[in-house]
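Note that one protein chain is taken out, while the other chains of the complex remain in position.
We call the chains A, B and C, going by the order they appear; numbering starts again at 1 in every chain.
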Amino acid sequence: MKTVGFIGLGTMGMPMAANLLRNGVSLTVYSRSRNKVRELVELGAEAASSPADTVRDSEAVFTMLTDDQAVEEVYFGPNGIMHALRPGIALVDASTVSPSLSERIFRECALHLVDFLDAPVTGSRPAAESAQLTFLVGGKAEVLDSHRDLLLAMGRQAIHMGPAGSGSKAKLAVNMVLGIQMTGLAEGLATAVKSGIAPGAFLEAIASGGAASRTAEMKGERILKRDFSQQFALALMLKDLKLASRHASNLQVPAPMLNAAKNIMQMANNHGWGQQDLSAVVKLYEEWIEQTVT
Amino acid sequence: MKTVGFIGLGTMGMPMAANLLRNGVSLTVYSRSRNKVRELVELGAEAASSPADTVRDSEAVFTMLTDDQAVEEVYFGPNGIMHALRPGIALVDASTVSPSLSERIFRECALHLVDFLDAPVTGSRPAAESAQLTFLVGGKAEVLDSHRDLLLAMGRQAIHMGPAGSGSKAKLAVNMVLGIQMTGLAEGLATAVKSGIAPGAFLEAIASGGAASRTAEMKGERILKRDFSQQFALALMLKDLKLASRHASNLQVPAPMLNAAKNIMQMANNHGWGQQDLSAVVKLYEEWIEQTVT
Amino acid sequence: MKTVGFIGLGTMGMPMAANLLRNGVSLTVYSRSRNKVRELVELGAEAASSPADTVRDSEAVFTMLTDDQAVEEVYFGPNGIMHALRPGIALVDASTVSPSLSERIFRECALHLVDFLDAPVTGSRPAAESAQLTFLVGGKAEVLDSHRDLLLAMGRQAIHMGPAGSGSKAKLAVNMVLGIQMTGLAEGLATAVKSGIAPGAFLEAIASGGAASRTAEMKGERILKRDFSQQFALALMLKDLKLASRHASNLQVPAPMLNAAKNIMQMANNHGWGQQDLSAVVKLYEEWIEQTVT
Partner (left out) sequence: MKTVGFIGLGTMGMPMAANLLRNGVSLTVYSRSRNKVRELVELGAEAASSPADTVRDSEAVFTMLTDDQAVEEVYFGPNGIMHALRPGIALVDASTVSPSLSERIFRECALHLVDFLDAPVTGSRPAAESAQLTFLVGGKAEVLDSHRDLLLAMGRQAIHMGPAGSGSKAKLAVNMVLGIQMTGLAEGLATAVKSGIAPGAFLEAIASGGAASRTAEMKGERILKRDFSQQFALALMLKDLKLASRHASNLQVPAPMLNAAKNIMQMANNHGWGQQDLSAVVKLYEEWIEQTVT
């Protein structure tokens, strides 16, 4: 049975780590918030005192952190992972971060004969809880194969996207599609409602044809109930759209749809809705149309 | 058994009319193209010599035409429908047109004690063939109820969206969501591929999470095979985005996503891809990234 | 000395009509607001009782009205101009309206052997007062030549832009450039100020190089003083951007800059700033950056 480290017990990390435990993995965890660590210790995990400490006896270490800054701190900061590397172990970062950061970690790991996978996920909290995540994996295929068992303890599939950084690149492209869809749905709904159409009838119409989407399925009902509690925070989506925007820009890809969605999410964020679900973007349209959509 | 008229035997109208026949309706048809009419006559329809002529013995008359201009001509032109109205009959326009035109037809019909429904559809050719369309219906609920049997001969449901014009309004809002999704998918795919991600892996990634959509399901495969044969013509989508844009503008709704998609579809159309499937918008991105996505 | 009619005594029409009087023209005026008419009567004008009445003894009739709707009413409404046409007279519309309306008036005038010029102006209230307007003229060059004296009583030049409708087309293209510039300036200023740059220093920097513009000259100072009193109403600019947008759309011209500016002006308008100067668009950015730019 593998000994594994896990760092970052947030919305996603907590259920993911719990699933590793449930699959009999011997787990050492670290998070800045003590009470989250305590919860997992009760389920059988050991507590580490720092990111570096998480690495000591582990064959593989997972990280699931907020953003580039958190990942940089946890890998390269004082008591960071990089100070405790041993040849032969593997690191797997499941956070959504910029591809250049993934590539940099890969390169530094390689110098220490350590394997690295960037393996961000699709699916949010419910999928994390039910081990139904999909990992989009960048790095060496053999490394993925060696640790596929761990990924499948937390998700239902792991798709190899290409060399180091490709997981992050794929994730950004996926989330740019998602961000565009969410914003487009809000715009369509606002237009329909301003026209006098009942929002429920509009969502039925959307579901009936080619415009149907998981976004409409998952968010439509919740919007009608004005439930904007966080599944995937608007601020995190904004972060991803900014990373995607920078990525597209570096690749010389014109990205008008992405940029439009990013600006709208930024406006919504500046209204103070960053910690609500990304579907709260509809509230911005409600301001514009001077009525609610429900 | 009802006697019904049907005008406009294009991509959509032909299978719709055939389904009415198949359900035992007594059908009179008109289309400018003689050979389309002949096909239906062989299936048991009668041929009319003009739009007006289609109305004479019918309790209900359906129209399924390209755009505002075609509808204006067929209703208000010489030998148009409006010249042959009899109190008590019903007209149903299933074309996607501007709400103001639907409202105008409704008002003029009302003066002649004729019922009118604007009932554009979601679902494209395959749904029309298999009678799986959804009708988005504007007009009086009782009129919809009286003719629901006819609609259900061609589709699987008819949703009442509100008073006259509401069908057209809902359809524009639905297609704006669809146009945004199609363009967003093309943008994401182009960005992924430019990053070095294999397009098939990217589509798998899309399908795995919240970014999944019927657009990705229906168009993804076809794009990979470079099959841009028309399911829903790019030029028709552009037409709808322009109508939606005008509609949003009249309603004072800012619509940045719609406008972005409209401009991109316009560029693609100006490249000469208007008669291909709307998924051909991906070719514009291919020009921008200087490589194909397949 | 010419006998002339003038309809529409708003922000622009009032000083224009006054300038005709000042140049010795024999003037008959009409406006719905009696007190505006009275002001001009005191300066020597005669009052007409309706648009039609303005035409009776005039060789030329000018209109300077809000928008398409106002022009349609004044020309085609009950007691409208068209009911009083006499062969040989000339009509000149200086309002900013849609080219298709200008073309329609031209065609109807031609049927009555009446000349028509669409002659919208550049320059706002101060230019109207000092007779420094520029007329952008569509219609027959000979007609322009016959009435250039009248135009030059109100402005400093009249540029022939082409056949009927060309004045309106040129005006829309000019105002789309202006609307883009105003919005772009607001966006740059907001970004600079959010960076910690003093707004005055930023405007000096703008003035120093290729980014200099009459917009920055005319609006910069006023923004710093938070003087948003109307020179050119934001709602009127929005109207023009919508007309331009529709015009570009009909011409199949992708117009991403115009559409971006239009959406932003729409948002500003929906905040209730339509009756302030178009420079009030900067307040929208102030909301976004959560601080004032001054």
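Keep in mind that, in the parts below, a residue touches a chain if its C-beta (ideal position, glycine included) is under 8 Å from a C-beta of that chain, and two chains touch if they have at least 3 such contacts.
These figures come from a predicted structure and were not determined experimentally.
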Absent chain's touching partners (shown only) are A, B, C
Missing-chain contact among C:T215, C:Q230 or C:N269 belongs to C:T215
Cross-chain touch to the chain not pictured, restricted to C:R22, C:R148, C:K194 or C:R222, is C:K194
Where chain B meets the chain that is not shown, the residues are 256, 266-267, 270, 287-290
Chain C residues touching the chain left out here are 99, 121-124, 127, 134, 136, 157, 159-163, 166, 169-178, 180-181, 183-185, 187-192, 194-198, 201-202, 204-206, 208-216, 218, 232, 244, 247-248, 251-261, 263-264, 285, 288-289
Missing-chain contacts on chain A, rising order, are 242, 245-246, 249, 252-256, 259-260, 262-264, 266-267, 269-270
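Everything that follows uses one rule, which is that only the chains that are shown with their structure count from here on.
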Among line, ring, star, complete and other, the chain contact graph is complete
For the copies chain A and chain C, the interface residues, called same if over half of the numbers are used by both and different if under half, are same
Farthest CA centroid from chain A: chain C
So, in whole Å, the Cα centroid of chain B is separated from that of chain C by 39
Here the gap between chain A and chain B, centre to centre from mean Cα coordinates and rounded to Å, is 37
Multi-chain contacts in chain A, i.e. residues touching at least two other chains, fall at 256, 288-289
